[in-house]
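Removed from the display is one protein chain of the complex; every other protein chain stays in position.
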Amino acid sequence: MFNFKTNLGEAQFDNPIFTASGCAGSGRELSQFFELSELGAVVTKSIMLKPRSGRATPRMAETPSGMLNSIGLQGPGIDLFLEKDIPWLRDQGANIVVSIAGESVEDYAVLARKMRAVSGISALEVNISCPNVENRGQVFACHPQTARAAIEAVRRNIGGELPIIAKLTPDVTSIAAIAEEVVAAGADALALINTVLGMVIDTNTMRPKLAGKTGGLSGPAIRPIAVRAIYQVHEAMPHVKILGMGGVASGRDAFELILAGASAVSIGTATFGDPSAVIRIKNELQAELIAHGFDSLREAVGYAHRSEGNL
Amino acid sequence: MFNFKTNLGEAQFDNPIFTASGCAGSGRELSQFFELSELGAVVTKSIMLKPRSGRATPRMAETPSGMLNSIGLQGPGIDLFLEKDIPWLRDQGANIVVSIAGESVEDYAVLARKMRAVSGISALEVNISCPNVENRGQVFACHPQTARAAIEAVRRNIGGELPIIAKLTPDVTSIAAIAEEVVAAGADALALINTVLGMVIDTNTMRPKLAGKTGGLSGPAIRPIAVRAIYQVHEAMPHVKILGMGGVASGRDAFELILAGASAVSIGTATFGDPSAVIRIKNELQAELIAHGFDSLREAVGYAHRSEGNL
Amino acid sequence: MMGINKNATQMMAEIVSNKRVGAYNHIVFAVGDIASHAKPGNFVAIAVGGPNSAMVLRRAFAIYRTFDKGSNGGLLEIVVAPHGAGSTWLTNQLPGFKVDLIAPLGTAFGIPTEPVRALLVGGGYGSAPLFGLSEVLKNRGCRVDMVLGASTAMKIYAPLDGKRSVNSLTTVTEDGTTGITGKVTDVLADIIETNQIDIIYSCGPMGMLEAINVIAERLGVVHQCAIEEAMACGIGVCMTCVLPIRGEDGVVRMLRSCIDGPVVDGDSVIWGAKRVIPEGTWGAH
Partner (left out) sequence: MMGINKNATQMMAEIVSNKRVGAYNHIVFAVGDIASHAKPGNFVAIAVGGPNSAMVLRRAFAIYRTFDKGSNGGLLEIVVAPHGAGSTWLTNQLPGFKVDLIAPLGTAFGIPTEPVRALLVGGGYGSAPLFGLSEVLKNRGCRVDMVLGASTAMKIYAPLDGKRSVNSLTTVTEDGTTGITGKVTDVLADIIETNQIDIIYSCGPMGMLEAINVIAERLGVVHQCAIEEAMACGIGVCMTCVLPIRGEDGVVRMLRSCIDGPVVDGDSVIWGAKRVIPEGTWGAH
């Protein structure tokens, strides 16, 4: 029997295919196309303390094999989210990973305290790829000190229970250095990668296409960047589990991230082109793993790192 | 009469479409398809002090809307290059920009001294996106100090004549910060962007596809990253001229980089798919500029930055 | 916040016919059961470019009309303006080719329970969903007047049987190549007053919808419009397609035009909010 089980820190999952934060709505919209309980986990959109309108439109631009978005973390705020979305997801039998995002270290601390009492959650994904209002809007995950501070705040406030997955941006000189910092600060696992900062200029209006000017690049275009980041971080810290993401659109692609070192894989942009992409990818991945002679997912994690001698 | 002329520092060019370093061979191969003198400039492959075999094969992998390469700066070394390639390019009436690359600060100094006496060159592109053997193979352009040191070495040794274009990598936390550093160190203009670090794992062999493991991502996939980098740097230093590049495959794309702030545009990967891409793009760009009512290229440079009031 | 259209289905749909009509392509798909679920105002989301396409997002098209002939024979029709790469690709596909399609999506035009006097206003390909709507309204005993506008005659989409389904049809073009010279909004007030219009249904560019709404508000006429905002997913999961809409509780929220729209009440929309979040929007700061 093929063993598809995986874990991120203490959190256990039946299979390694997750939704990506911000790419699965509240879960309700996708549940029209398949059962959410079939997924390894549903990762919720990043939730903040307060309700948030997000950025003005236009919020997206298609790019070659990808897209830019600048949603700006639109959402109802943590209280309404815990009241409405979480119970519903629990009722679906979904394995839930909650993503949180803050604008200050204090925000992360408060969010963690609020999550502490919530039952039926497998892990917390901490999105630190967002602007820090206390530091000229610079992204937490761009600097070792702020990345560390945000994760420490969550660690201190979450209690011993919930595994923390720190989500990093690839827009840094050394992602392995940031990864080491957040693991030292108490992250149990890492989510790699968030979108890559990009811009599209509309040549008709001759201005940036997005109202927010820059946006996050996602989709197959960034897959080689994701694979590289996962490979580098797994090489630096082979014992730290990685939730990989970035441009995965097929089981082959998910397999590629797993070979690089991911223990689970989130699917974002692919869902926009194909609502049931996650289920298709899960099935394709299992077939790939079996075809390559693996008895379990775990054996394949980081397999591309084996020494040349094993050729 | 439409004015297509442009300049980078003191260097003047008849039109803004250049080849990208490392993407036009010695020039001879492309001259089969068009006259090199029709280009704004031929940018040579980055030349190093000594002959260099480059990396082992496989050296490339196709990716969605892009490709990875790890050529490893294969080349004949500066002496043979100056003896064989430069005179031939001069005979073609080509406007020549020589790209140099070093493994140490001293290399850059020696290369600059060797270039000093060479006539018929318009500018020097200094590729500092290469590994520094003196600093654990870290890329010069990744750190302010090493980026500065390399450019200072060139500035000191080149004499007052030749404009220096510093070529930067986007694989940094803040490209504007590096840009400011190299301009302070004496760069007259900037080339943005070099390839983005990526990796492809061959799911058949279950190992990195490239012999060099990681490679540089280029092509349309990275265009939004190039536009963002050019926009950010032009915003920080509007007076510094930019040679833009990254995923340009049409006149529309070149126009996008120009609106972001590029005064000239290099074409790399597009030439691999279409040998006469540079000429097609040059013609398409001129048509775009005229269709948008510009009388000259210069008016369009950075036009996307104008204040919202001018809507 | 509503959920996704509960009948939405993803399928590979064969192109039955694809014909050039003026500046547009009229494309018919075999969609089986989907045809019986679609209502005027709903849209389809179609994957473009084929395998290995560099275009990763679906394109949305208003449903022009459907023929419900059971699961084997259901047909769905759209009208496509070849504009950028995706729509141009679609207009180039031949009968027999299958496309990946999701339908029906989004909200539908609200149908009054009483016979009313309705004015349908379409700009460019925005006329497409109005003909199906007109049929439904006529079946309910409504009087239906229609005004179609475009920059030029080739961009007026008004097939013969469509024309027959309305009580009156006024066409307006900016260059005067057919009908009245000017903009649709030039003729609205007159028609509304002459025909004692109760409700306006509109579909077309956002600028036109906004101008219609000004007139509708001034004359106290109900106005439902089908808006168009760039969509990445069409099924409510990406939050790209939002616009500020005032709810019944008076609060303005950034709502998804793919789920809470495309058909919305004209006076619930905070117009002119492109590139800015209107003050007071829920969560704005």
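Letters are used for the chains, namely A, B and C, taken in the order the chains are written, and counting of residues starts over at 1 for each.
FYI, contacts are C-beta pairs under 8 Å (C-beta built on N, C-alpha and C of every residue); 3 or more make two chains touch, one makes a residue touch a chain.
Small disclaimer: the values here were computed from a predicted structure and weren't measured.
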(request) Report, in label order, the displayed chains that the undisplayed chain touches. (result) A, B, C
(request) Out of B:170, B:219, B:261 or B:302, point to the residue that touches the absent chain in the complete complex. (result) B:219
(message) Among B:3, B:37, B:57 or B:145, exactly one should touch the missing chain; which is it?
(response) B:57
(request) Looking beyond the chains shown, say which of B:23, B:78, B:130 or B:150 touches the absent one. (result) B:23
(request) Out of B:95, B:271 or B:286, point to the residue that touches the absent chain in the complete complex. (result) B:271
(request) Decide which residue listed in B:67, B:242 or B:281 touches the omitted chain of the complex. (result) B:67
(request) Please give every residue of subunit A in contact with the chain that is not shown. (result) 64-65, 220
(message) For review purposes, identify every residue of subunit C that touches the missing chain, sorted by number.
(response) 49-55, 85, 89
(request) Name, in rising order, the residues on subunit B that touch the hidden chain in the full complex. (result) 22-25, 28-30, 32-33, 45, 50-62, 64-67, 69, 71, 74-77, 211, 219-220, 249, 269-276
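Operating definition for what follows: only the chains that are shown with their structure count from here on.
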(message) Under the document's definition of touching, what chains do subunit B and subunit C have as common neighbours?
(response) A
(request) Find the most central chain, measuring centrality by the gap between its CA centroid and the centroid of all protein CA atoms shown. (result) A
(request) For subunit B and subunit C, let me know how many angstrom lie between their CA-based centres, rounded off. (result) 46
(request) Would you mind pulling out the distance in Å between where the CA atoms of subunit A average out and where those of subunit B do? (result) 33
(request) Would you give the residues of subunit C that are in contact with at least 2 other chains, written as numbers and ranges? (result) 54
(request) Going through subunit A residue by residue, note those that touch at least 2 other chains and give them in order. (result) 64-66, 219-220
